[in-house]
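Structure provided below as structure tokens; questions to follow.
Only one protein chain is missing from this complex, and each of the others stays in its spot.
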Amino acid sequence: MANKVSKTAGTNKSFIDRMGGQQFIVLILVIVMFIFFSAMSPGFRKYTTVVSILDYSYYIALMAIGVTFPLLTAGVDLSIGTGLVCYSLIGGLLVRQYGMPVAVGMLVTVLIGLIFGIINGCLVALMDLPPFLATLCTCMITRGFGAMVVGGYGIPWPAAAQEGGWFRSIFKINVGGQNIPIGFIWIILLVIVMSFVLNHTKMGRYTRAIGSNKEATRLSGVNVKFYHIMAYVICGLFAGLAAIAYSAIFATVQPGSGAGFELDAIGGAIVGGVSMSGAVGSIWGTLIGVFVICLLKTGLPFIGLTANWQQIITGLVLIAAVLFDILKRKKEAGK
Amino acid sequence: MGEVILTMKGIDKSFPGVHALDHVDLEIRKGEVHALMGENGAGKSTLMKVLTGIYKKDSGTITYEGKEVEFHNTREAQDAGVVIVHQELNMLGHLTVAQNIFIGREFKKGIRIDDKKMNEEAKKLFDRMHIDIDPTETMSNLTVGKQQMCEIAKAISHKAKVIIFDEPSAALTEAEIEELFKIIRDLRAQDLGIVYISHRMDEIKVITDRVTVMRDGTYVGTLITKDSTKDDIINMMVGRVIYEDPKTKNMTPPGAPVVLKVDHLNAGKMVQDVSFELHKGEVLGFSGLMGAGRTETMRALFGADPIDSGDIYVNGQKVTIKSPQDAVKYGIGYLSEDRKRFGIVVQKTVAENTTMADLDEFANGPFINKKKENEVAQKFVESLATKTPGVDQLVVNLSGGNQQKVVIAKWLTRNCDILIFDEPTRGIDVGAKNEIYKLMNQLAAEGKAIIMVSSEMTEILRMSDRIVVMCEGKKTGELDISEATQENIMNMATREIE
Partner (left out) sequence: MESIKQNPLVKKVGFNRIVLCIVLLLMYGLFCALTGGAFFGLRRILSALNYAYFLGFLSLAVTFVIATGGIDFSIGPVMFCCALIAGFCFTIYGVPMPAALLISLAVGLVFGIFNGYLVAYWDVPSFITSIASMNIAKGVASVFTKTQSVSWPQSTQEGGWFRRLVTFEEIPVGLIILLVVAVICAVILNQTKMGRYILSLGSNKEAVRLSGVNVKKWEMSAYVLCGLLVGISAIFFVGAYTTVQPGYGDTYNNEAIAGCVMGGTSMAGGLASISGTIIGVFIISLLQEGIMALGLDKNLQLIITGLIVIVAVFADVVARRRKN
């Protein structure tokens, strides 16, 4: 999937591999899940359900697209969940408390995400800290920081009808009483852009190369440190974008929340075929994986399982996906 | 052969305790394939590392294209046109062939990487080499041989004028070697200078124009390949002087029972159908060149790596060894060639390492009897004459020879009757070496059965009662010490397999 230049390489591959391997299987899984939930519950077969699945998908998908880059370098970013809440709180505070225009609030939100991305990148690439530990610390720091800045109160970004509420229509517009989830278009656009970045620019090429063999990449004269940091910067940027999506979909943002969001995103990416050991994965795969998670999130209540079950099942799905990846690699190593 | 392109003169290089290169000369001409030969540790790789800037030389000059040069890293050497094709490949397995060849210097169209052009250029390179590799294939899907071709293509794409092949054929099949030779001949025809490091005598005869032989870090001489015989080269490699007294006769008591029998052992590519017997009180030497599969055989036998097929008998009983736990249960101890990684836990004390394999003996229920532990460790420190301030010293602070003694103590504590010494004196200075030798002889005299894997000819001839020679994963000969000479061992170790 890394290059679409020539398809001659695919001649000796199986049907599933030619269709994109794991992504294809997961896409079928998404469809099967959708059919299953629809069959099990009449409530699920509604337009509003589709809209609510999409509502959930935006911020998870944005985080997942971002975290795909650290994952491809064989790292991880655990700070995106609490980070998202922190960025959104600060941006919202500027709008609510200091009366700044919503556009400025949004910009600041993304900017803080970017800054924490740089911090994570430096901790990992320059200071050689283990990625999971470094980002766990920034996870705690963003959580504390966000809550401190707002003083412990939830921040409601402007509602649709209020002044500045226009930003909510980035993701959803109301036409004749019907909600149109146009956010999906932006997600697809961003997936296309980031797919391009991953597959056709130096940035993406070196991200994958670092995950494949960091030392060999360095010996090829690549500025490994810079590109390693950049993977986390992209992740931070997308956590910032996810913060905007989250603020636009949900009425208020609560300080202290956000822990566990990162699991939805990382789980989505891994289910979608991104390997924990780096270098393998695609943005489209991540997107499909995110929909597995979102369908679980929205679908399970329809078959009588509370939202809490979703947490348990996400955990199990994550372990299953990683185990699948480990077994696949073991098989390849034995080949 | 054309004019001289590269001259190395009087190259000298020392590492702490080792004089690795002692005024070595080498001259490469345009349009020649120049073999660099020598036993393991003769200094071939070090010389090439000095050339490509990985090591800094102590003295001597390197003249390249008429100018004196000194490269500070591989990148500089590459840019100047001196490129090394490594034995262990520096590949990014997840990227495509073309992406690997051009990593770090991609063609661009705006911000976009021009993969199309890279594929075309890679294709052109392959066409020039007359080989058929799809530039868009993922690197890890290629065979090792094909990956090697890609490394060569990468070297050529650097506009190389001198290419160094470091044991390129080690992992290749016959057909792939044929292909490699075709490429090398093409490169020669294009007036490149080629350095070819290999152990395979027959290859040297087929592909090279001249041979430079090194021994113990010194330059021995240069021959025109077609005017010299295999024996000429072997004689230069082994030299005439033997520093230590070789054993002249098998010291194993006659009629000593077989304690270990390995029957048609197969494990991966590096262990093919290996069979041998080991007697009580015997030192069985395993000789061969780098990559002959000796260590792999030992690891498989010890359960460290999985066995594909074959039987192992200990004291006449057929045993199943699936993990080191099993091997230790049957009284087999393994002293790895890489002590730091596989032998000792460096951050632990001498005493803790000594009892590592036999902690149950030192435990009352879950608790460790430290007094007993220290006593036993102290006993071995004394009997093995390990130089350490005390048994509570961290092993990391000991010298190589003393670390080795700690590993020996570990297996003696466990009371293993079969000891596998894999390169027992690697990285150990001369004085300590002799002590280790004495110790091994003493252990054999006490009735332990010892397998000694060694790449040092003198060590093999000095210590072994019998010698098994391996070459490319197969056993190629077995000799009693009374009939062994450097020449006939080297002959078996370099023999081409039909």
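For reference, chains read A and B in written order, and residue numbers begin at 1 within each chain.
Everything below uses one rule, namely that a contact is a pair of C-beta atoms (placed from the backbone, for glycine too) under 8 Å apart; a residue touches a chain by one contact, two chains touch by 3 or more.
Worth saying up front: this structure is predicted, and the values here are computed from it rather than measured.
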Please identify which residue in A:I31, A:A103, A:A159 or A:I319 touches the non-displayed chain.
A:I319
Which of B:F102, B:Y219, B:F302 or B:F380 contacts the chain that the document leaves out:
B:F302
Among B:I344, B:V376 or B:V391, the residue in touch with the chain that has been omitted
B:I344
Kindly state which of the options A:A64, A:I90, A:A134 or A:I187 is in contact with the chain not pictured.
A:A134
May I ask you to list the residues on subunit B that touch the chain which is not drawn?
302, 304, 323-325, 327-329, 334, 336, 341-348, 352, 356-357, 359-360, 363, 366-368, 370, 410, 414
Going by the touch rule given at the top, which residues of subunit A touch the chain that is not shown?
76, 78, 123, 127-130, 132-134, 136-141, 143-145, 147-148, 151-152, 255, 259-260, 263, 266, 276, 306, 308-316, 318-319, 322-323, 326
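In this text, only the chains that are shown with their structure count from here on.
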Separation of mean Cα positions, subunit B and subunit A [Å, integer]
46
In the complex formed with subunit B, which residues of subunit A make contact?
2-3, 5-6, 8-9, 196, 200-202, 205, 208-209, 211-213, 215-217, 219-222, 279-280, 332
Which bits of subunit B are touching subunit A when the two form their complex?
74-75, 90-96, 99, 103-106, 108, 111-113, 115-116, 119, 134-138, 140
